[in-house]
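Complex shown without one protein chain; remaining protein chains in place.
Per-chain residue numbering starts at 1, and chain names A, B and C are given in the order in which the chains are listed.
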Amino acid sequence: MKILITGFDPFGGEPVNPAFEAVKLMKDEIAGAQIVKLEIPTVFGDSIEKVHAAMVAEKPDVVMSVGQAGGRFGVTPERVAINLSDARIPDNKGNQPLDAPIFEDGETGYLTTLPVKAMVEKIKEKGLPASVSYTAGSYVCNHVMYGNLYYAAKEFPNMKAGFVHVPFMTQQVVNRPNVPSMALSDIALALEACVEAIVENEKDIAVAGGETH
Amino acid sequence: MKILITGFDPFGGEPVNPAFEAVKLMKDEIAGAQIVKLEIPTVFGDSIEKVHAAMVAEKPDVVMSVGQAGGRFGVTPERVAINLSDARIPDNKGNQPLDAPIFEDGETGYLTTLPVKAMVEKIKEKGLPASVSYTAGSYVCNHVMYGNLYYAAKEFPNMKAGFVHVPFMTQQVVNRPNVPSMALSDIALALEACVEAIVENEKDIAVAGGETH
Amino acid sequence: MKILITGFDPFGGEPVNPAFEAVKLMKDEIAGAQIVKLEIPTVFGDSIEKVHAAMVAEKPDVVMSVGQAGGRFGVTPERVAINLSDARIPDNKGNQPLDAPIFEDGETGYLTTLPVKAMVEKIKEKGLPASVSYTAGSYVCNHVMYGNLYYAAKEFPNMKAGFVHVPFMTQQVVNRPNVPSMALSDIALALEACVEAIVENEKDIAVAGGETH
Partner (left out) sequence: MKILITGFDPFGGEPVNPAFEAVKLMKDEIAGAQIVKLEIPTVFGDSIEKVHAAMVAEKPDVVMSVGQAGGRFGVTPERVAINLSDARIPDNKGNQPLDAPIFEDGETGYLTTLPVKAMVEKIKEKGLPASVSYTAGSYVCNHVMYGNLYYAAKEFPNMKAGFVHVPFMTQQVVNRPNVPSMALSDIALALEACVEAIVENEKDIAVAGGETH
């Protein structure tokens, strides 16, 4: 199994983005699955295009994008992406779409095809906080999650896709009183736990439908 | 220089106490200072007696006690202890003092003799969140901090004393939604940073007053 | 203009539900619009059916449902409803759907047709906290919002529909340390502000498209 994992570059004035920093720390093979890591820009449009190009080139079985959600207390796999961009601040190229659809011919929403509840359970088994989230917001994170699911639906019907939000890493909150964080190494462990849950889930599906293959 | 560092055993239904867990992870020598580690019970009276016995036996230059403050976002050196015990829950021996003084002949409050602002700065330099706190509460933590300062004032006038509160460690918040935490290893690093600040401060004092020694 | 406003009965062990309590305090005519108030049960299915019956009977121009979101700090008009019910606790009849669609023939998501940004601005003009929310959760609140938009799309194409979440009222947090709330009277004022924004928005649309009617 091949799993494409993407993380964003820094945005919003932050010197680092815990998303790609944590992705870089992940093992290259997890539970037998090959991990392909990709840094993507925090830019509307460009980000999706870069993921799409990797979907075409790598033909992964799964795409899991990772982004920062400052203010959250744990790691939150996302349940749904919506066809809406509404940016509170400009992206890294100065784009700031307001109330705009992402793809004119896309559905209003796509539910993730990743096993988010199993991912949450696996993260908690490692002693780390996690919960399912029902909103990826309306910024570049939701945008990329939507793009993942849109292209999977249109072009790669067997490819699973989804998104995981992570909190600030601890170094980011030194001068932010009363803002939660996680150690970067723990964020990486949580993302590895997500992959383990995904691999187990795929095996369960394969076993359940095994005779027909 | 010899520094006595104490940590509590678990209380309030918690399986672990990040205070002594973190103390155990600390190096045995920090910035040239010898670290003496002591686990103390979360019990009114017994806790202070055990610290006092170690003060007598070890003759440390500094006593720094460490306790858990669940719900705080960072490591918080305490500025003041007050002569009051008022327990929301019983301690580990079932004692639950209400509105009671700790020592009848003690002052209403003692300010710490540790360099709390320098300790906060040193923790932040390590990329970890910290701030000075002005209340150690009215439970066993304040009780021990008060005892440290009371006995230092009465019996060991050159001994510096104080208290540091630490947040939950991450494993404690797995089933506590929206409660902040720090990685245990980061809590230990923060406590080591406290010791570094204390040692530097003592050296500054020694230099400033150097010719007379 | 006629506006149907619904509020839930209490659930989750709460003695009151600030949603319908606040709806009851709203004026019966706001900015020239007639307000029709309806209490609905916190029950999957029954709640939507009761709103649908009122849509048929009352033929309102707008349906705005209101629900409690304990833990939020302000009033939050919702942007999107998703075709998913996933209940953490049973509803008031003991139903607890898990990962279930609401309507098999519905879209994955519906964006509200209420002017949520204008509603937020109008609430803030009254000195009360508000923000647009991008998730109504996966419990009965999202269920009813989805139902409103589903039936509007299928049967009443000119009817505007949406949902507003409100925080706990102050009396609900007396024994909940560190949980935010608003005064019930302020919640009612915020809901009236929502109606004002909706009425103004409808007038703007009418003026803009005036000649062709």
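What we mean here is this: a contact is a pair of C-beta atoms (placed from the backbone, for glycine too) under 8 Å apart; a residue touches a chain by one contact, two chains touch by 3 or more.
What you see is a predicted model; the values in this text were computed from it and never measured.
> Check the whole complex and report which displayed chains the hidden chain contacts.
B, C
> Write down which of B:Leu84, B:Met119, B:Ala183 or B:Ala197 is the residue touching the left-out chain.
Once the missing chain is taken into account, the touching residue is B:Leu84.
> Of C:Gly32, C:Gly94 or C:Pro177, which one is in contact with the hidden chain?
Final answer for the missing-chain contact: C:Pro177.
> List the residues of chain B that touch the chain left out of this view.
Chain B touches the missing chain through residues 79-80, 82-84, 107-111, 133-135, 137-138, 142.
> Which chain C residues would touch the chain omitted from the figure, given the whole complex?
73-74, 124, 127-129, 131, 170-171, 173-183, 185-186
Following the convention adopted for this analysis, only the chains that are shown with their structure count from here on.
> If we define chain centres by averaging CA atoms, which chain lands farthest from chain C? Would you check?
B
> Taking the mean of each chain's Cα atoms, which chain ends up nearest the overall Cα mean?
The most central chain, going by mean C-alpha position, is A.
> How many angstrom lie between the CA centroids of chain B and chain C, rounded to a whole number?
49
> At what distance in angstrom does the C-alpha mean of chain C lie from that of chain A?
Once rounded, the distance between the two centres reads 30 Å.
> Taking each residue of chain C in turn, which ones touch at least two of the other chains?
none
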